[in-house]
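Only a single protein chain was left out; the remaining protein chains are all shown in position.
Naming follows writing order (A, B and C), and every chain is counted from residue 1.
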Amino acid sequence: MTQPVFWGLVGMALVVMGLYALIVHAHLLRKVLALNIMSSGVFLVFIGLARRAPGEGTPPAADPVPQAMVLTGIVVAVAATGLALALIVRLRALTGRTTLGDEGGH
Amino acid sequence: MTEPQHRPGSGRQPASDGAAASGTSRAPEALPPLARVLLALALLGLFGGLAAAVLSLAQPAPGLAAAVAERLDESGVSHPVTAVLLNFRGYDTLLELVVLVLALMGTWSVGRARGCAGNAPGPLLRQLPGLLAPLMVLVAGYLLWVGAHAPGGAFQAGSLLGGVGILLCLSGRTLPPWAQRPSLRVLAVLGVAVFTLLGTVAALLPGGAPLDWPPAQAKTLILTIELAAMLSIGVILAALFTGGRP
Amino acid sequence: MAGLSLLDWALDGLLALLLLWLAWRALASPELFRAVVLFIAFGLVLALVWARLYAVDVALAEMAIGAGVTGALLLAALVRLEPPIGRGRQDARDGEVYDHD
Partner (left out) sequence: MPLQLLGPGGLGPDLLLAAVFLPLAAALVCFLLPRLAATLGLISALLTAAATLALMLGVLAGGGMEVQLGGWQAPLGIRWRSDGLSAALMAMTAVVGAMVSLYAAAYFRHTAYERTYFWPIWLVLWAALNALFLSADLFNLYVTLELLGFAAVSLTALGGGAAALTGAIRYLLVSVLGSLAYLLGVALVYHGCGTVDIALVAACVPDAPRPALKVAVAAMIAGLLLKTALFPFHVWLPPAHGSAPAPVSAVLSALVVKASFYLVLRLWLDVLGGGDGDGSGRWLAELLGVLGAAAVIWGSVLALRQARLKLLIAYSTVAQIGYLFMAFPLAVAGGAAAWTGALYLALAHGLAKAAMFLSAGSLLRFGGHDRIAELDSAVHRLPLTLTAFALAGVSIMGLPPSGGFIGKWLLLEAAFQQGRFVLAAVILLGGVLAAAYVFKVVGHAFTPAERERRLRSVPPGMEWSALLLALAAIVLGLTLPLISPLLQVGTDAAVAPPVSAAVALTAGGAV
């Protein structure tokens, strides 16, 4: 196993862990956390595997295109988190609920 | 976090909510144990498939590092990531800025800002911004400028500015009058507006295409866009923190 | 990649274990506040991983946005979702009415 494949596997593990937590937890803040960890995993797959190509220069720089894409992804993730949290806080203020209310607990 | 408040009527909440609200109990879980085991097994299988995909990717890798390096001198900047973000794939970055503005619109449409996290700030929090904020603004400016030839750029700089906003908010300071509603909106859309405007002008030049920066002006254009984008990102992230419209 | 020394592997392995452990604790921690703090720590370790993979831009962004701003957003939301004792007034301040259904 090489270093890129290693980090690719770690990324996939994070994706699966996040997915498990997303399904299992009812609390919406935990679902947001789970999605954030999933997206970190996807980014790790994206950047980790990019190290397979022999880099140029010293230190060998990573492929800039996946880096740019992951930067975009990080910003999208924080936007999603902000929007989700605003909606969740509003739901809590309106109903007192911090879950979707139709799963678990009933 | 101290003991959560027990609200009247919480007895009628779903049990999972009650568990979530009381910090001492187990993490709330929506599924019965058997379903969780089955789910874990299924996800283990999913991980197997994903791992197989990763393992099957051959070496050496195809990639665009060489293609970027080849055209780097036409991009106006010497840092490859900035060249990709603001020139080669600048359109992605434009849409990403729109995503941020949209998140702001969505957040504002939901309700009013409810102040920063609430607590009356302690002495540390009141003093901290006075020391940290100028330093952070300085670092943000440096990151923006250095992005042309080394790691850094509008996003890192903008998020630092956002951090400044969050600190100021936490320290209980209010925005100066000039930064109230209308100019807040202007700053929030500035990045997208400048990017769109320049991109459209570039398309209308003879032989041009949308977002096609002429190599001679590319560096100026990119820095202009980055400056506007940094301000927008900072303002939007800080505004998202307050959780609603001002 | 071929010249990866044993030390490199040890460092990679350590970082990966730390990352996975923090992720797991952040997702499973019974206390929400602790979960969020662990998530911020996860973001900081992830920034180290990016730096280790020579993605310095991503490392900077992860530290500032992934750990910093996202962490701040989560903490702020946590306070609004679960106001501690004695601070219930804040919820009523905006004139919003709770209808516990």
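Here, a contact is a pair of C-beta atoms (placed from the backbone, for glycine too) under 8 Å apart; a residue touches a chain by one contact, two chains touch by 3 or more.
Being a predicted model, the structure only gives us computed values, none of them experimental.
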In the full assembly, spell out which visible chains the left-out chain is touching. A, B
Among B:V110, B:A157, B:L223 or B:A238, which one touches the chain that has been omitted from the display? B:V110
In the full complex, which bits of subunit A touch the chain not displayed? Write them out. 15, 19, 22, 28, 31, 35, 38-39, 42, 45-46, 49-50, 52, 65-66, 69, 72-73, 76, 79-80, 83-84, 87-88, 90-91, 94-95, 97, 100-101
Listed in rising order, the subunit B residues that touch the chain left out are 49-50, 52-58, 61-64, 66-68, 71, 87-92, 95-96, 98-99, 101-103, 105-106, 108-110, 182, 185-186, 189, 192-193, 196, 199-200, 203-204, 208-213
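To be clear about the criterion, only the chains that are shown with their structure count from here on.
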Sequence positions of subunit C contacting 2 or more other chains: 1, 28, 32, 57, 61, 65, 69, 73, 76-78, 80, 98, 100
In subunit A, the residues touching two or more other chains are 2, 4, 13, 20, 25, 27, 30, 50, 52, 54-55, 61-62, 67, 71, 74-75, 78, 82, 85, 89, 93, 96, 98
What does subunit A use to touch subunit C in their complex? 2-4, 6-7, 10, 13-14, 17-18, 20-21, 25, 27, 29-30, 32-34, 36-37, 40, 43-44, 47-48, 50-52, 54-55, 59-62, 67, 70-71, 74-75, 77-78, 81-82, 85, 88-89, 92-96, 98
Subunit B-touching residues of subunit A, taken from the complex the two chains share: 2, 4-5, 8-9, 12-13, 15-16, 19-20, 23-27, 30, 45, 49-50, 52-56, 61-69, 71-72, 74-76, 78-80, 82-83, 85-87, 89-90, 93, 96-99, 101, 103-106
Show me the residue ranges of subunit C that touch subunit A in the complex, using the header's touch definition. 1, 4, 8, 12, 16, 19-20, 23-24, 26-28, 32, 35-36, 39, 42-43, 46, 49-50, 53-55, 57-58, 61-62, 65-66, 69-70, 73-74, 76-78, 80-81, 91, 96, 98-101
